[in-house]
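Since the structure comes first, as C-alpha cells, the remarks are kept for the end.
Apart from one protein chain that is not included, each protein chain of the complex appears where it belongs.
When the chains are written out, they are named A and B in that same order, and each has its own residue count from 1.
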Amino acid sequence: MAILDSRRVSRAGRWVDVRHRRLGMWAYALNRITGIGLVVYLYLHLCILSLLTRGQSAWDSFVSLARSPFYLALDVILLAGILIHGLNGLRIALTGCGIGAGAQKAIFTMLMIVSAIALAVAALKIFHI
Amino acid sequence: MPAGNVSLEKEKLKIIPHVIVIGAGSTGSATAHDLALRGLRVTVIERGEVAFGTTGRNHCLLHSGGRYCVTDRESAIECIDENMILRKIMPDLLELNDGLFVALTEADLAFKERFLEGCAACHIPATEISVKQALAIEPFLNPKILAAVRVPDGVFEPFRFCLAFLATARENGAAVRTYSEVTDLVCSGKNVTGVKILDHRTGQKETLNADLIVNAAGPWAGEIAAKAEVSVPEIPTAGVMVALDCRLNNMVLNRLNKPSDGDIVVPQRATSVIGTTSWKVDDPDLITIPAEHVERMITQGEQLMPAVRNVPMRAKMAVARPLIAVGGTEARDVSRTFECFDHARDGMNGFVTIAGGKTTTARAMAQKVADIVCRKLDVAAECRTRDTLLVSYRLFFQQADPRNGSSVRSGQNRSFQRSGVNEHA
Partner (left out) sequence: MPKVPLQIFRYKAGEPSRYDTCTVDIPDSAHVIDAIDAAWAVHDPSLTFRRACHHSSCGSCAIRINGVEKLPCVTKLSDVWDGRTPLRLDPLRNFPVVSDLVVDISSFFQRMSAADMAITCEAEAFLPFTVDSFAVAALERKAVELPEDFSRFNRFEQCIECGICMSACPTMAADDRFLGPAGLAAIYQARHKTDDPKKVEHLLGLADGEHGVWRCHSAFECTEACPQAVDPAGKIMALRRELIARRFSKMWGK
C-alpha cells in the first residue's frame, strides 16, 4: 500500500524549522546555522590567508578592504556566530553530560544575554578602530 | 505409505472455515482470539482504529462484580470469574489496587448487609475495613463515610486490552482489517456468505467471503444486522464520564448502594474518572454531551471525594453502550449481561450477533459465541482462552499482514534490538 513519506530533502529541512517550536529548538537551529556559517568562514579565511603567498601588495590591498565598514560589519556577524555557537556549545556539553538538563532554557537565555552584551561591547570597539 | 500418513493428508485437505468478525472492540477482539486459537481462519473488519467505538471510551473498570451482586447476580458472577481470568492472561496490562464500596448515608449503611451477602453468594472476596483504615489508605475520601468494604476491583486501559487480544489472534493467523467499513452483507438466498467492505485508507471496495459472520459491532450491531434484514433487540444507551486533571484515589471508589449515576470513581495513571450516566440515543455516531450530566458527575464525585470540586476537568467522554432490551424500561434496569443471537432462527444462516455485555466479560462473551460458531461449522475445538497468556500488545502494530494490505510495510521489518532480547512484555 502506498504511504506518503516525506522526501529526505524536506525532512532535512526540519533541522531548522522553528515554526511552533520552543527555545530548545531555536538553540538547535542556531547551532546548525552558525556551525555551517563558521565552516564557510573558515574556508574563506584560508583563501584570504593564501593571499600572503602572492606578495606584499596583494596582502596590503586586502587589509585596506578589510578596514571598510562593510567588512567590519561582517566581522561583527562572524563574532556573533562564534559567541552563539561557542556558548551554546558549552550549554550542550553540560546538559549532554546530564548536568543542568532541567535548566536548559534558563541557561540558554542567560548565555544569549551574555553573547549579546559581549557582542555589543565588541561591536563598539570594532567600529571605533 | 503408512496408514497414519494417509489420514494426515486427509486432514490437510479439510478446508479450514473462514469466519469474519465485524468490530474490533473488546468483544470482536476477544472473539477473534478465541476462534484463531481454535484453528479457524479469522478476519476482523473494523471501520475505524481498534477500540474506535464503545470499548475505547469505557470506564476502564475491571469489575469485581460487587456493583451487581445485589441486583443482578448473574452479571456479578460473570464479572468476578472473568476478573480472575484476565489477571492471569494479561497480568501486565492492569492496575490491581482493589476497590472500596463506601457508605455515605444511613441508607447506604443499611445496604451493607445485603451487599456482603450478595458478594458471598457470588464468591466475590469482600472484606469490611474500618473507616479509619479506609481514610488512611485513601486520604481524599470523604471523611464522613460510615463504612467501607474492600473488593478486588481493577483498572484496565481499553486500547491495549483490545490490541493484546488482536496481536495474539494475529500470531495465530488471524487477519485484522482496520479502517474498513462493512457497506453491505452479501446474501445468497437465506445465507449470509460474505461482506462488502470499503477501505477508507485507499477508497477501494472489496468483497470478502466467509463461512460465517460474527456481528460484534456493539451499538451498531442493529445497523449491521439490518443489512441481512434481521434485527437485534438492542438499545444504544449513552453515558458520560469525566476525567480529572489529577488522580485523587489509588483504589476504585464505589458508592455502597444499588447502581446509579456517578457512583464510581475509577483512577488510572494520573487521572480519576467519574462515571457514569444513562440515556437512550438514536444515533451512536453523534452524541452530544449534555452539560447537566457533566455537572452531575462532579456533584456525585464530590460526595465520594470533596476535593473533586477543586480539580480542573481534563477530559469528558460519552459513548453508547450496547444494552440488550431484556426486561425493564428504565435505562438503568436493562441487564448488563450479554446474549448471542443466531439469526438462523430469523431465517438467515451464517450470521450470528453477539451483543450487550461489558469489557470485563469480553472473554466469556467470546467463548460463548465461539462455541456457537464451532458448533455451526462442525469444528471440534475447545476454548483455550482461559489459560492462554496474551502476547505483548506492542506486537499488533508490528505484525505485517501482506495478505490483507494492512498499514505495516512488510518490507520494513527492521529490528531495533540486538539478538537475544525477549520480545514479550
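Just so we're on the same page, a residue touches a chain if its C-beta (ideal position, glycine included) is under 8 Å from a C-beta of that chain, and two chains touch if they have at least 3 such contacts.
This is a predicted model, so every value here is computed, not measured.
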| item | value |
| --- | --- |
| Given B:His18, B:Arg38, B:Lys112 or B:Arg150, the one touching the chain that is not displayed | B:Arg150 |
| Per the touch definition above, residue among B:Gly28, B:Gly56, B:Gly118 or B:Pro236 touching the missing chain | B:Gly56 |
| For subunit B, residues in touch with the removed chain | 48-52, 55-57, 60, 92-98, 129, 133, 136-140, 150, 157-160, 179, 181, 200-203, 241, 243, 245-250, 267-271, 273, 285-286, 288-289, 291, 294, 307, 310-312, 314-317, 392, 394-398, 407-409, 412, 414-418, 420-423, 425 |
| Residue numbers in subunit A that touch the chain omitted from display | 1-5, 11-12, 14-15, 17, 19-25, 27-28, 31, 91-92, 95-99, 101-102, 104-105 |
